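Note that one protein chain of the assembly has been removed; the remaining protein chains are unaltered in position.
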Amino acid sequence: MNSPFQAVTKDIENAAGWQQKYRQIMLLGKQLPVMPEALKVDDALVKGCESKVWLYIDFDHTENSLVLAGDSDTRIVKGLLALILALYNGLTPQQATQINAYDEFERLGLISHLSPSRGNGIKAMVDKIQAMAEQKR
Amino acid sequence: MNSPFQAVTKDIENAAGWQQKYRQIMLLGKQLPVMPEALKVDDALVKGCESKVWLYIDFDHTENSLVLAGDSDTRIVKGLLALILALYNGLTPQQATQINAYDEFERLGLISHLSPSRGNGIKAMVDKIQAMAEQKR
Amino acid sequence: MFDIAKIRADFPLLKQQINGQPLVYLDSAATSHKPQAVIDALTHFYSAENANVHRGRHTLSDNATRKYEQARKSLANYFQVESNELVWTKGATESINLIANGLTSKLKAGDKVAISAIEHHANIVPWQQLVKRIGAELIVLPITSDLVIDAQQCAEFIEQHKPKVVAITHASNTLGNITDLAPIIQACKNINAISVIDGAQAAMHLRPNLREIDCDFYVFSAHKMLGPTGLGGLYGRFELLNSLDAYQTGGEMIETVSLTQSNFREAPGKFEAGTPNIAGVIAFTEAIEYLTSLNFQQMRQHEHTVFSYAIKQLSAIDGITIYSQHHNNIGNISFNYKNEHPFDLATLLDGFGVAVRSGHHCTQPIMSQLSISGTVRASFALYNTKEDVDALITALKNSIELLD
Partner (left out) sequence: MFDIAKIRADFPLLKQQINGQPLVYLDSAATSHKPQAVIDALTHFYSAENANVHRGRHTLSDNATRKYEQARKSLANYFQVESNELVWTKGATESINLIANGLTSKLKAGDKVAISAIEHHANIVPWQQLVKRIGAELIVLPITSDLVIDAQQCAEFIEQHKPKVVAITHASNTLGNITDLAPIIQACKNINAISVIDGAQAAMHLRPNLREIDCDFYVFSAHKMLGPTGLGGLYGRFELLNSLDAYQTGGEMIETVSLTQSNFREAPGKFEAGTPNIAGVIAFTEAIEYLTSLNFQQMRQHEHTVFSYAIKQLSAIDGITIYSQHHNNIGNISFNYKNEHPFDLATLLDGFGVAVRSGHHCTQPIMSQLSISGTVRASFALYNTKEDVDALITALKNSIELLD
């Protein structure tokens, strides 16, 4: 497992009860680097969500790595988004395809947020990143 | 209770088992006077039935009595029709309105044939006769 | 007396645990729960009575048909109308589509259709489609600044603009406000406009006497009236109803079919093509019987008590904005906390076992009007209690603490 993700999830894993877990997730969201407004284009908007969620996804050819940025108008989704970014940002496509976000969310007790029903866009984001990684591999 | 009806229903009441009951009903149908083809007009056709059922209904002003004739292409409905005719034919409107066909069919164990669901037109016929009797009273 | 403990015991779902805590269900505007009698009727139907209707020449089919038609009578009784004025559909949405489609040949280019700005999407989009199809115009009835349909103003607006059709809600799903229908329907009558009332939210709470309301059409969903999903219907004044263009076609709704031509039956059969939701209809009778077994005044009094208490308790929390009108409300409260996203609040409330809804509630025009993206909505039904309100308030305070 890559270490930026381990670093950010430590507090979630150690959280006592679901309230603390959500508190940690929202904290993560707060720490997410500001997404440049210029990147918040329609194309980056994840459709069909109750909350607004943007995911910018690019590929750095020199570094052979995924470049991700994102934002959301809700705290919880923004925190989950931060988790996703920590999981994938800066990885090579090869590394990214080896990551199973479902397993990680399962482990953190957050799997329900990845269900198709949530409509919070988290699942759509993971799918989008995985598709990009597959394509660039 | 008027006697033509009692006469025809005696055998039904005494029937041993439902087979005999149906046999009696079909027998009654066979004995029904032939309905003149001229009376089998569209207006006399009872709608929405699986079987074809005609009911001709008129009022004899001199005798102050209901004049009924009918036919059906099925034996069982024709027999039930014969029962209805025996119940109402030749009655004055006053007498007719005092008759409760439902009670009679109930007594004979044939009430299910008078349910709206049957779609055999028996209920529609009773309603039509009662309406005429009400109107002429 | 309105025996709330007994009533709650009739609804098995209220005994659920969510996230290890007792469920506090405040989402009845989305769908209501079902009394045991409704569930039992479904089980009994499929276990002992299952058959298709109107077709069979056998006992099961006869019995199913009789029960199916009996259900129509029960509902006619509930709404105080005639059985043949009630059409079964799959829900309020289909009912409105059926009406809007059925009015096609009664309208012409340039005619106006009026709706209000607080309608559910189901009472907006079908009318948009209708006016687009025939080149008619959609006009919007005035509402007050606190988002209430102003009956007097509406009546004047209607007499002035002379729409051919007026489609408004009896109560708003987002805000709960009850529309004062009388002046509006009178105005419709004055100018011969057809009135269509969206009763999806009101039908359970207000037990509307449709003869008295005297509208032309009234639509409802069974699942919001203690009944099963996949069922709804509409009332239509018989002659008008019968004169609507047919909607769906196929078996059951025809009198004769040849390869070149077909004749349709009279209403309501004309509008019920295909095998209906037989089990749903029969089980829904139990819901109607359940509702009518309750004393209406007592039920409304109970609902009102719980609602008022909720409004009072919510108002006492600093930073809460309530969008719903405080009086004349079926029991739906839309609110926000400061600038927090309703999604976050609802997610945290769920953690505490409190089920509310967040979002635009299929009323995007209201959200635009308020310049917000959504609200948290707590909606109450006859089985809710003051304790539910207390649980909501506690959970809300704890959630706010987590957010602050």
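Letters are used for the chains, namely A, B and C, taken in the order the chains are written, and counting of residues starts over at 1 for each.
Basically, a contact is a pair of C-beta atoms (placed from the backbone, for glycine too) under 8 Å apart; a residue touches a chain by one contact, two chains touch by 3 or more.
The shown structure was predicted, so the numbers you read here are calculated from the model rather than taken from an experiment.
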### Task
Taking the whole complex into account, name the chains on display that the unshown chain touches.
A, B, C
### Message
Touching the hidden chain in the complete assembly: which of C:L23, C:L240, C:L294 or C:L402 does that?
### Response
C:L23
### Task
Write down which of C:G91, C:G176 or C:P208 is the residue touching the left-out chain.
C:G91
### Message
For chain C, which positions touch the chain that isn't shown here?
### Response
12-13, 16, 18-19, 23, 25, 27, 30-31, 33-34, 38-39, 42-43, 46-52, 55-61, 90-94, 96-97, 115, 117, 120-126, 128-129, 138, 140, 221, 223, 228-231, 246, 248-252, 254, 256-262, 273-280, 342-343, 346-347, 349-350, 354-359, 362, 364-365, 368
### Task
Against the chain that's been left off, what residues of chain B make contact? List them.
18-19, 22-23, 26, 50-52, 73-77, 120
#### Entry: Positions on chain A where the hidden chain makes contact
47-48, 50, 112, 115-119
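We take it that only the chains that are shown with their structure count from here on.
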### Query
What whole-Å value do you get for the distance between chain A and chain C if each is reduced to the mean of its CA atoms?
39
### Query
Counting in whole Å, what is the centre-to-centre distance of chain B and chain C, each centre being its mean C-alpha position?
45
### Message
Report the inter-centroid distance (CA atoms only) between chain A and chain B in whole Å.
### Response
77
### Summary
Residue numbers in chain B touching two or more further chains are none
